[in-house]
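So that we are looking at the same thing, I have put the structure below in structure tokens.
For this view, one protein chain was removed and the others were kept in their places.
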Amino acid sequence: MEDHTDIILRVENLKKHFEPHQSIAQAIAGQKKRKLVRAVDGVSFEIRRGEIFGLIGESGSGKTTAGKLVMKLIPQTSGRMFFDGEDVTSLGKAELIAYRRKVQMIFQDPYASMNPRFKIRDVLEEPLIIHKIKASRDEREAMIVQALTEVKMTPPQDFMGRWPHMLSGGQRQRVSTARTLILNPKMLVADEPVSMIDLSTRAEILHMMKDVQRDLGLTYLYITHDLSTTRYFTDRIAVMYLGRIVEMGRADDIIDHPLHPYTRALIDAVPEPESGKVHVVKELPISGEIPSPAHIPPGCRFHTRCPYAKPECSSLPEPELEDVGMGHFHACRRYKEL
Amino acid sequence: MNLKDTRRALLEFWNEFRKDTSGLIGLGILALFVLVVIFEPVILPWKDVNRKWRNIDYWIDNSPAAPPAWTNLFAAEKKAVTTQLRAPGKAESDMDGGVGKILTLTFPYRFTADKAPLDLIFRATITGDVPMTFSVQRPDGTGIELVSHFEPGLANQGIRVTLNNEANATTFAFVKDYVSEADLSSLNSGSLEPVTLIFAKGEPTMASKPMALKGDYKLIVKAMLIDPATAVIADPHFVVSGAVSGVLGTDDMKRDIFSGLVAGIKWALLIGLMTSAISVFVGVLYGITSAYYGGVVDSAMQFIYQIVNSMPLLPVLIVVSAIFKPSIWFIVLVMVLFFWTGSVMTVRSMALQIKEETYVEAARALGAKNSRIIFRHMMPILIPYSFASMALSVPSAIVYESTVSLLGLGDATIVTWGQILHDAMAGGAVLNGVWWWIIPPGLSIAITGMTFAFLGFAMDKILHPKLQTR
Partner (left out) sequence: MDTILRVENLKMYYHTSKGAVKAIDNLNFDLKVGETLGLVGESGCGKTSLGTSLLRMPTPPGRYESGRIILDGKDIIPMSEREIRKDIRWEKISMVFQGAMNCLTPVYTIGRQMLETLKEHREMEDSYATELIKEYLGLVGLPAEVMGRYPHEMSGGMKQRVVIATALFLKPSVVILDEPTTALDVIVQAQIINLLKKLKQTFNLSFIFITHDLALEAEISDRLCVMYAGKIAELGTNEQIFGPAAAGRGANHPYTEKLLASTPRLHRKVEKLSYIEGTPPDLISPPNGCRFNPRCHRVMERCRNEEPPLREIEAGHFSSCWLNDEGR
């Protein structure tokens, strides 16, 4: 497990700071620039080959931005990235295209991620055209059929001529997955792949994704705000708060023994389908809402909402991730006392 | 397969479109225009109008500023309509004592108007020595030897004999038999109008108050073929130059306005469609590019756009036309340089939305290049919109060209509606009440504009909501 070749993606101190847009007129008028939005503010993690790594966080935690950075859809401000042993921090045009063949993305809204004017066949053929996979028409057709079969859209011929709007939410996410599989990627970044899907079929999609992952030996970076699916779906998770990872480790470990107060709050907030809670007002060990990433509190960035915050939490520099053994990391200065 | 999809999409579009009455009207008029352009050679009364619009000789047989022929329907005094008499009866006889022959060409002409034609003009293309005499047989049995004409040594050259100019003496002689003493004294061979008298009743007042003698006339041309082996009379015909002429009359310069108008359709369509097609294409591409790249590119492109957009087209067009003596292509080019801004803002804002669509991001995540995203993912969604905006910018292109022409700065090698209007203004058509010179081209410009506006609105209605709901 500790072997270095086992790591497929390593991210080191990745940052993404957005400059607030300022128009020429504003610049001339001498208006002060608004503050930097520090969406991702120094994130480091490793994903092992063949594992499902969950990135958990509320909206505004920077998890989606982190996913886009890994996808190289936006350039990072600083930090380094290694994929499959290679430095992929900055890539040329050709290298980027090659990288995109290896790392693919599944989006939250499968319907929106397909051009409404494309039929399923066109949706699936698009990656082949983009990557100039020179195959005869029949070969391409065979590849499309195979990809659809992998995501259990059978018989594939029934679906190829349809438009995205003729499919159910679950079927669309299957097609969306098939589109990424057709290029034989090594890793998939899945950004909230089931949050738009009805609960009753959510599990179906997760099953399918897990089957595909096992069958093809894929690695997933699973981005979600929904802790309840991570226990079933992921091997390890990292909990993000305001652009930083506050806790990271095996999913079971973290859910059963959370160390960081934020993780605890997240876990406590998840509703469970059990009776006897109606007349109880749930105790939430956290108050208020996540601050804006343009105004990140000094010190431990969670201290403004933390029920255990002490003066040193805001005065001392930000705590770094600390290993407490078994690959469980956390970033809380006071975890021993709690 | 793709063809089937296209067909289905088109059918769907048509089903929507035909519910829109104004759109159908527009389509109908456009179809009519296209038909007229296709069958232009058949429709044109003056076949060479495209080449000879500004050639005075080509129009010389017409009468100037003649109202349309159909005005006779509303006039108390019917005027002779301009016609050509072709296909004469031919008879050949030997010349007395000689090798030569006499060719007798008889042109029948039924005269039913109240007012005589303004002129009778004989035209033919002649080779060799062919002396000719002209005479007329009137319905009352009388005949007049009008004139003789001889141009020696012609080699495939055209001759033109206008009876109103050349038959004075003979007509005077004929009239003398009828006219009263009083009238005769005021008459001289120089001032009389032979053609009017040829078609007048033989009575004492025929000079002062000519009454039309209606009936079948025969214009007889006797040509002496001195050397029948070589002499040729090709295409002999009479032009009856009436006081009313053609479908839409003539202008000051004797040009047939209907011919000009028909010849102008294709230019109007060309100017309108070409200008709008090119400029909309440029505008759509510009808008998408600006929106897609964003940032500095967007700022710079918007800056250029704003400069161009704030420049008034007309003054520039006038200056440029005045300096360069422009061709129609040049005018189209200048208009394109200004017109492309029309769709930029809408396209840009739509593209800004589409750019944020997940499927565009998905395409990028798949590794698609910018050009592929623009052309394959963004363009197809904006193209329907651009069709509508194209149709809507056609009218302004036509009007601008007309305006430039109206100022006398148009392309001098073609006929456009704007130029006809310009000539009308210059010729004082309004002052002189020559309405048939102004209303037809003006109305044509208006109708064409309306046609495309109708089409544009109809397309806009159908294609826009689609775009939003998708």
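Read from first to last, the chains carry the letters A and B; within each, the first residue is number 1.
Convention: a contact is a pair of C-beta atoms (placed from the backbone, for glycine too) under 8 Å apart; a residue touches a chain by one contact, two chains touch by 3 or more.
All figures in this text were calculated on a predicted structure; none of them were measured in a lab.
Asker: Which shown chains does the chain we cannot see touch?
Answerer: Among the chains that are shown, those touched by the missing chain are A.
Asker: Quick one: which of A:76, A:213 or A:229 touches the chain that's been left out?
Answerer: Answering carefully, the residue with contact to the hidden chain is A:229.
Asker: Which one touches the absent chain: A:91, A:160, A:255 or A:332?
Answerer: Only one listed residue reaches the unshown chain, and that is A:255.
Asker: Tell me which stretches of chain A touch the chain missing from the display.
Answerer: Chain A touches the missing chain through residues 58-59, 168, 170, 198-204, 206-207, 225-229, 231-232, 252, 255-256, 265-278, 281-282, 284, 286, 289-290.
Criterion: only the chains that are shown with their structure count from here on.
Asker: Counting only Cα atoms for the centres, state how far chain A is from chain B in Å.
Answerer: 69
Asker: Can you check the complex and tell me which residues of chain A touch chain B?
Answerer: So the residues of chain A touching chain B come out as 23-24, 71, 73, 96-97, 100-101, 104-105, 107-109, 112-117, 126-127, 130-131, 176, 179, 183.
Asker: What part of chain B is in contact with chain A in the complex they form?
Answerer: Touching chain A: residues 299, 357-359, 361-369, 372, 377, 380-381, 470 of chain B.
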